[in-house]
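Beneath this line is the structure, given in structure tokens, with notes to follow.
Heads up, one of the protein chains got dropped from this complex, but the rest are sitting where they should.
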Amino acid sequence: MSMYGYLLRRLLGTIPVMLVVALFIFLMLRLTPSDPAAIIAGDNASTEQVARIRGQLGLDRPMVEQFFIWSGKVLTGDFGESFFFKKSVASLIGERIEPTLSLAFFTILIAVFVAVPLGVLAAHRHGSWIDRIVMGFSVLGFSVPVFVIGYLLIYLFSIWLNWLPVQGYQRISEGVGGWVQRLILPSVTLSVIYIALIARMTRTSVLEVLSEDYIRTARAKGQSERKVLFRHALRNAAVPIVTVIGLGVALLIGGVVVTESVFTIPGLGRLTVDAVLARDYPTIQAVILLFSFAYVMINLAVDMIYTLLDPRIRY
Amino acid sequence: MADVIVDIPIAAAPVKPAAAFRKLLHNPGVVFGGVIIAIVVLMGLLAPWLGTIDPTAINPIARNRIPGAEVSMRTDTGERIKMIALFGTDGLGRDIYSRVVYGARVSLLVGVSVALISVAVGLFIGLLAGFIRILDAVIMRIMDGLMAIPAILLAIAMVSLFHSSVLTVIVAITVPQIPGVVRLVRAIVLSVREEPYVEAAVTLGTSTPKLLWRHVLPNTIAPMIVQGTFICASAILVEAILSFLGIGVPPEVPTWGNIMAEGRQVFSLFPHNIIYPGVFLAATILAVNVLGDGLRDTIDPKMAKRV
Partner (left out) sequence: MTGPVLEIVNLSVAIEGGGDRPHAVRGINFTVGANEIVCVVGESGSGKSVTAQAVMGLLPKNAMQVETGLIRLQGDELTAKSDAELRAIRGTRMAMVFQEPMTALNPVERVGDQIGEVLEVHTALDPRQRRKRVLEIMRAVHLPDPEQMIDAYPHQLSGGQRQRIMIAAALVLDPALLIADEPTTALDVTTQAQILKLVREMQGRTKTGVLFITHDFGVVSEIADRVVVMQLGRIVEQGPCEQVLRDPREDYTRMLLAAVPSMTPPKRAPVSGAVVLQTEKLSKTYGRRSLFQPKARIVNAVSDVSLMVRRGETLGIVGESGSGKSTVARCVARLVQPTSGAIRIENVDIASMREAKFRPMRRRVQFVFQDPYRSLNPRRTVGEAIIEGPMNFGLGRKEALQRARDLMAVVHLSPDAIGRYPHQFSGGQRQRICIARALAMEPELLIGDEPVSALDVSVQDQVLKLLDEVRRKFDLAVLFITHDLRVAAQVCDRIAVMQRGVIVEQGTTAEVFAAPRHEYTRALFEAAPGRDRVFFAGKAAEA
């Protein structure tokens, strides 16, 4: 069936992309002016430690061989050791992944459920004050940096109104109520830019669809405006909207790094910042690889969703 | 039925510089954004003459003063003078007003540099990809790979590798922006190539370089201007984030981002550290985005469909 063929082709298509990503990350470390082994070992390492690391990383061998060794390790989940945190990178990631996933989950939930209706409303009332307000908020959402919004919300809700805790994170295992409560402000903060993006794309997409011929046909059949909007317009506008939800995850990932810093959430974002400040390269590499992989997979999932939405892609 | 042209009503003319400029001035977005940007630019350029002091001058006796407080400080010549700290002072006694005014310089420098470089490089690569089949596949694979790494992470990764400096930050922010420009230029080239007037030029014997220059390139000008504006806004934002996280320009150079970074610890008690630079930052980015929207609506309405 050609749908499986399409999916297979898409899946295979992600391989070259990940290859380029892996190559880039691999080369990153190898192309620095200083000695990678020395950098990894840190400032206080002895020459024996540096030599040992050089051996471990196989830095004496030709580049191509190094790449294969490194890739092989990565594919089996061995990201090396973090000299700064004194643990294996894999276990570091393991501990930090839950907060980031929770944050991402709530953010996407809030964003999609707020942005899409707003965008549809703005398109429906094209040119009216509702439209202008939605577009105005959209530009603001793009322009005010995540951390500024974060501090604004903290000031308002935590310090002034005292409704919500200022910072920190609570694991699900320690109680769902607290878990949710602590994630409200960070999720809302992070969702702002995502909402701005999705609302705008929804509006544009729906507006474009509303000028298509089949909308005119539906009206000629005597169909009500509401049904025209939902049955005909939205279903056709869905593909670009879903696309931008997928692409917007890149913004989300960038935002996660900042949001976790502002709200002191011990997730992968914070890990990235700490790793960079400490010049902990194995961790930096692993985190970037992981985030990129997640991004590629999410967009692959978006491609799959297309086949459900648009029969032209299926057959 | 007139054969000879006499009185055909003249429709909207294609964009000529003088007429286009006047049309731009009528767009509220362009005006609003333009004015604010002009103010910020002037602020940065005229920084030394706007009642500022050395933004890096540490003043241990005047730490964490609230906005409007009177502060006593020692000048270079050793005398003690009193001044009003309009925006207060930070944890090291530095005058926030001066830091904010000087901070405009870095933000604008980074924003404009990133925009110019990424557009120039992206345009070049995009034209190559659009016109030379063989290069297209290779280039787009690389661009796809680069785009798979979220921009901030890529910037962070590059900054972590090299010596901390303004140049490093500019390069680190530029690289992730290039694939987006390449994609856009390539799409334009591919669609323009299909136009009958380009095919007509081929039948007239126009060589490929001339085709590019005469028929394809002019179609990229407006989209590049608009895209460049949005990239500028994005670059200012990313620079602020990098500085805020402590991995941007060196800490001696004041930027809106690192002013806020240094004010984080005492935020609940002394929010002015974050509010003032935050407002300027948000206003500037907003102005550039609004300018971009206005430019797009005036000179490149087709792009409105691409968000």
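Structural remarks
Each chain gets a letter, A and B, in the order it is written, and its residues are counted from 1.
Everything below uses one rule, namely that a residue touches a chain if its C-beta (ideal position, glycine included) is under 8 Å from a C-beta of that chain, and two chains touch if they have at least 3 such contacts.
A quick note: this is a predicted structure, and the numbers were derived from the prediction, not measured.
Within the full complex, the residue among B:R183, B:H215 or B:R296 touching the omitted chain is B:H215.
Within the whole complex, the absent chain has one touching residue among A:F68, A:W163, A:Y214 or A:F230, and that is A:Y214. Annotation for chain B: contacts to the undisplayed chain at residues 1, 3-5, 8-15, 195-197, 199-207, 210, 214-215, 218.
Although one chain is not displayed, chain A still touches it through residues 9, 212-214, 216-224, 227, 231-232, 235-236, 309-312, 315.
In this text, only the chains that are shown with their structure count from here on.
Taking the mean of the C-alpha atoms as each chain's centre, chain A and chain B sit 23 Å apart.
Those residues of chain B that touch chain A in the shared complex are 141-142, 144-154, 156-162, 233, 237, 240-241, 244-247, 260, 267-268, 271, 274, 278, 281-282, 285-286, 288-290, 293, 304-305, 307. Within the complex formed with chain B, the chain A residues making contact are 16-21, 23-25, 28-29, 31-33, 139-140, 142-148, 151-152, 154-155, 159, 166, 197, 200-201, 204, 208, 244, 250-251, 253-254, 257-258, 261, 272-273, 276-277, 279, 281, 284, 287-288, 291-292, 295-296.
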